[in-house]
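First the structure, then my questions, so here it is.
As you look at this complex, bear in mind that one protein chain is not there, while each of the others sits in place.
Moving on to chain A:
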Amino acid sequence: MAAIESKDIHKLVVACDAGMGSSVMLATQLRKQLKSTGVAVEHTPVNEIPKDADLVVCHTGLAARARAVAPGVPLVTFQIFIGDPAVTKLVSTIKNGGTVDA
């Protein structure tokens, strides 16, 4: 488990397997929702998570691979693209301040 203060999140990486599906949808939505916060949202294959990622978001099924590639980086996992409470909470924490425990 790792935690990060919302103010320390500068780069959020949505990690995916093929980059074809819901991770693309999530990245476009997060980019929109976090536009006012200045947090950069990137979208990369799970084995290419960049070293300077402050926070990784990925599907639950990719969590083990994401942890192996980016050990120690807080990881938020989602199950279903629409209305996943983990994503809703993350956006609200980044916008309103607080700690992301992941």
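Keep in mind that, in the parts below, contacts are C-beta pairs under 8 Å (C-beta built on N, C-alpha and C of every residue); 3 or more make two chains touch, one makes a residue touch a chain; residues count from 1.
Simple rule for what comes next: contacts and distances are computed from a predicted model.
> Match the chain absent from this complex view to the correct UniProt protein name in "Xanthine dehydrogenase family protein subunit M", "Mannitol-specific phosphotransferase enzyme IIA component", "Multicomponent Na+:H+ antiporter subunit C" or "RNA polymerase sigma-70 factor (ECF subfamily)".
Protein name of the absent chain (UniProt record): "Mannitol-specific phosphotransferase enzyme IIA component".
> Of the listed residues A:21, A:50, A:85 or A:98, which contacts the missing chain in the full complex?
Among A:21, A:50, A:85 or A:98, only A:21 touches the chain that is not shown.
> Need a quick check: the contact residues on chain A for the chain that isn't drawn.
Listed in rising order, the touching residues are 17-22, 24-26, 28-29, 45, 59, 61-62, 80-83.
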